[in-house]
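Yeah, one chain of the complex is gone here, protein chain that is, but the others are all in their spots.
Our next item is chain A:
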Amino acid sequence: MSILTRSKRVITTAEVMESRGINRREFLGFCSMMAVMLGLGPEGSGKIAQAMEVKPRVPVLWLHGLECTCCSESFIRSSHPQASDVILSMISLDYDDTLMAAAGDQAEAIVDEIIRDYKGNYILAVEGNVPLAHDGWNCIVGGRPFKSRLQETARHAKAIIAWGTCAAFGCVQAARPNPTQATPISQLVEHVPVINVPGCPPIAEVMTGILTYMLTFDRLPDLDRQRRPKMFYGQRIHDKCYRRAHFDAGQFVESWDDEGARQGYCLYKLGCRGPTTYNACSTIGWNDGVSFPIKSGAPCMGCSEEGFWDRGPFYERLQGMQQFGIESNADMVGKAAAVGIGAAVGAHMAVSVAKKALQGRKDNASDEGNPS
């Protein structure tokens, strides 16, 4: 089943890009950059180009529940593709209360029109989650509880993208004691595929990358058991961290701004969650790859992991932690099976340090080092 809608009134992405003064060479350059980013290899570039040239723009309804709008802000930071290209050339962002010109009745009419005209053929993007307390009246949009809005738009969507940890897992609103009963999207929707794109916020190029993948290949990305696209959430930050060699060598920042911090040593002892966080920060980087928290001296908080807010204090190292819910492999999640991963990480460190002592030199970064 195609996720794209066919209508004689729409034109292709490539045509719109061309009309924007993007010439053929630039267009193909863009396609090969996307192919590299998506890990598709050289042949992927042609597929992307072809898709852009023949497919019309997909209507997207972007709803906001309980959230802080960091996901929208992240989205417009995307450098490849640029947000303006996504919004004007790749999708048809027909409803997004943060950016749309219309308000009130004129805005609300669009929701009804899209459902009517594109039933089963639009993408629903949801930023934020749904408060169920108070019969849903803790979040009112267009005079109605957000849960009603979600129900009616989800029912006819082709697929749902749950942007950010709020929509995917509940995030800060759902942290103890979750006063509004903030509830993730996937728990409220049946019969329509939900793609979780966690992170507080997610990396901009991950957001646009997932959207572009769906448009290009006309299919949903492969998901793990937490419904996260494997292409971006399949590996831990620790596994690809450029400071990993210092971990293996037993070189740690012991306290803020110490000599180790000035040397760029490993932040594990300051509570870094890199060893238990599945995300692309240490590979893709943030804001066009300028940095990511660890590179700027700040331990990873694990902001793309379910329930990370209740795993503080953030500056306690992992082995002091209780109730870790993530196993070594994202496909092996099971709360019942969560057996003291912190201790395992500690053991991993001990092994690395012992190796250093035995070898009398730094280990190289090739140690796969699964903590469990």
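Everything below uses one rule, namely that a contact is a pair of C-beta atoms (placed from the backbone, for glycine too) under 8 Å apart; a residue touches a chain by one contact, two chains touch by 3 or more; residues count from 1.
As a working rule, contacts and distances are computed from a predicted model.
Among the names given as "Uptake hydrogenase large subunit", "Phosphate transport system permease protein", "Na(+)-translocating NADH-quinone reductase subunit D" or "Peptidase", UniProt records the absent chain under the name "Uptake hydrogenase large subunit".
Residue A:P59 is the one among A:P59, A:G250, A:P275 or A:G307 that touches the chain missing from this view.
In the full complex, the hidden chain is touched by chain A at residues 9-11, 15-16, 19-21, 57, 59, 64, 66-74, 76-79, 82-84, 87-88, 91-94, 96-110, 131, 133-145, 148, 171-173, 175-182, 200-201, 204, 243, 255-257, 261-265, 281, 286-288, 290-299, 301, 303, 309, 312-315.
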